[in-house]
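Here the complex is missing one protein chain, while the rest keep their positions.
Now for subunit A:
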Amino acid sequence: MANHTHVQNPKVDVQYRRKKNAEEMKHQIISFTLMIFLTLIAFFAVGYEGFSAWFAVPFILLLAVVQVIFQLYYFMHMSHKGHELPALFLYGGVVVAFVTVWAFLTIVWI
C-alpha cells in the first residue's frame, strides 16, 4: 500500500521534466557549495582569536538557521507544491519548541 503513493502522470511532457530536473540540480549544487562555504566560515569564526564568544556564538547560530532553511527547501524539496502540511507541522513544532525554551529563559528558569 505504502509503496505507490506517488502516482505519476504519464501525460506530462518528458522534455519539460528533464529541463525542470536540470534546473533543480543546479539549485542543489549551488546550495551545497554555499553550505560548505558557510560551514567553513563557522569554523573560522570560532577559531579566529579576534572574535569574542559574544560575537561568535550568535553568529554561528545564525549560520545554522540559514543552513537549516537551505536543507529544508532545496534538499528536502519543501519549495515544491504539495508540501504545505509538512511545512505546517514543521513550523508548528518550531513554535511549540520555541515557546517552551522561551518560557524557560524568561519566566521559569530552572
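By our rule, contacts are C-beta pairs under 8 Å (C-beta built on N, C-alpha and C of every residue); 3 or more make two chains touch, one makes a residue touch a chain; residues count from 1.
Just so it is clear, contacts and distances are computed from a predicted model.
Q: Among "Cytochrome c oxidase subunit 1", "ABC transporter permease subunit", "Electron transfer flavoprotein subunit alpha" or "glutamate synthase (NADPH)", find the name that the UniProt record gives to the complex chain excluded from display.
A: This omitted chain is identified in its UniProt record as "Cytochrome c oxidase subunit 1".
Q: For a quick check of understanding: of A:I29, A:L62, A:M76 or A:V96, which residue touches the chain that isn't displayed?
A: A:V96
Q: Identify the residues of subunit A touching the omitted chain, counting contacts across the whole complex.
A: 1-5, 85, 89, 92-93, 96, 99-100, 103-104, 107-108, 110
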